[in-house]
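I have a structure I would like to understand better, so I am pasting it below and will then ask my questions one at a time.
With one protein chain removed, the remaining protein chains of the complex are shown where they sit.
Moving on, here comes chain A:
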Amino acid sequence: MSERIPAQNLTGDFRSRAAEALADGQLRSNFRVAMDSLMQKRADAFADEQEREGLRELGNHIKARALSRLPDLLEQLEAKLTDNGVQVHWAETTEEANRIVHRIIEQRKGSQVVKGKSMVSEEMEMNDYLAARNIECLESDMGEYIVQLDGEKPSHIIMPAIHKNRFQVARLFHDKLGVDETDDVNELIQIGRRALRQKFLEADVGVSGVNFAIAETGTLLLVENEGNGRMSTTAPPVHIAVTGIEKVVENLRDVVPLLSLLTRSALGQPITTYVNMISGPRQPGELDGPEEVHLVLLDNGRSSAFADAQLRQTLNCIRCGACMNHCPVYTRVGGHTYGEVYPGPIGKIVTPHMVGLHKVPDHPSASSLCGACGEVCPVKIPIPELLQRLRQENVVAPGQSRVKDGGAKFSRSERAVWWGWALLNRSPRLYRWFLWAATRLRKLTPRQLGPWTENHAPPMPAARSLHDLVRDHNKQGGRT
């Protein structure tokens, strides 16, 4: 299998990629159409506002409760799963997680892996890691399959191939699979079905993500519409689930509201076609199902986010994608512009903990702070508030930040300006002198003020200050 070669927009920084994406009419209309429809579907699925808000609050409380006992719940989950015959592994880094997965595959002398949709495996870049070790790792979610065939990365966490239209897929299938070019979506899906079914049959190992891990019962719950998740977790002799440590919830009943919030927020569906609850490998006498089930629990920066009570809320996320569907920035620049695994608002708050803020310094500010993401988030993560916090972490002196590699945008001159401004506002004498100078010398204001003057008129102080005007006004008797 070829290494994945990023096909578009993965070079340069956020700004240059954004400029490129904004100029791409096809891409913009693909996203606009898709996001409009996803927003409408969500709105229809939550027709009763009172019901929705009650459920969101419950969702938030369930996740907050789980996080408030996270280490205990992880231990309980491990104990329960072990009882059920599932092997549990822990990884601090993606490298470690990849090594664990690779070791399990090697023990079975496996060479073919088929994968259900898993964002954590994207985080790990598992496909590349295994390909480099001569193990084929094939995506089986239709969207992921399309993206992988084209050597790309997903542009949306729920709809990975949303940036492509049917003609682009038709051309891709024709080029890569040697089939006749057809723009009939049904036929395209059937082509994928046939190609992948053989892979499900042959695969040595199936890999999947996890939507909720239930500590009480030792259960891994997966939602999906296609059935590829069920295939990946049922057909091959070994199933490896990979997940972040934040996915654990306390009780089985906790998933009832979370499930409803997830599928309605993500796709506007009352429920997905399949809800797949896995609590153990094949038992003696059973005729199918994997002989071995493994769970890999990945940290990858999550415990650092967890260390800060405010940033911890990031870990409430149930990966529904609603925040990106409703984000005016995401809709215009598309998922690839972010250059990371998780795009959009959730990406902006979670990525810094994984890769370090210095790698994504523009992410916290690529937001108008319109608040839409926080308003729709089913578990009530205050995303705008967290973005502001990350903006601060971006400019604190290096070494002072509570976020991995924060302070990348720290600037001494900016600091000096703010220090001067604060001084000015504290001293009446200085302030009066400044007003006098600013109104007299106003013509000397620079015409070019960085990006601001690219599309705004340069600011210029008025000829008379407000203080002056008020004084005159009062002299004239204070009447209007």
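Heads up, the rule we're going with is that a residue touches a chain if its C-beta (ideal position, glycine included) is under 8 Å from a C-beta of that chain, and two chains touch if they have at least 3 such contacts; residues count from 1.
Keep this in mind: contacts and distances are computed from a predicted model.
Between the names "Phenylalanine--tRNA ligase alpha subunit", "Protein-arginine kinase activator protein", "Lactate utilization protein" or "Isoquinoline 1-oxidoreductase beta subunit", the one given in UniProt for the chain missing from this structure view is "Lactate utilization protein".
Listed residues A:159, A:240, A:295 or A:408: the one in touch with the omitted chain is A:159. Touching the chain that is not shown, out of A:262, A:278, A:341 or A:408: A:278 (per the contact rule at the top). For the options A:22, A:39, A:64 or A:179, the residue in contact with the chain missing from this view is A:64. The residue touching the chain not shown here, chosen from A:13, A:106, A:286 or A:472, is A:286. Contact with the chain that does not appear here is found for just one residue of A:18, A:104, A:120 or A:146, A:146. Chain A residues in contact with the hidden partner, per the touch definition given at the top, are 30, 33-34, 37-38, 48, 51, 54-55, 58, 61-62, 64-65, 68-71, 74-75, 84, 90-92, 96, 140-143, 146, 159-162, 164-166, 169, 185-186, 188-190, 192-193, 196-198, 200-201, 216-219, 225-228, 230-231, 234-235, 245, 250-254, 256-257, 259-260, 267, 270-283, 285-289, 297, 299, 303-304, 306-308, 312.
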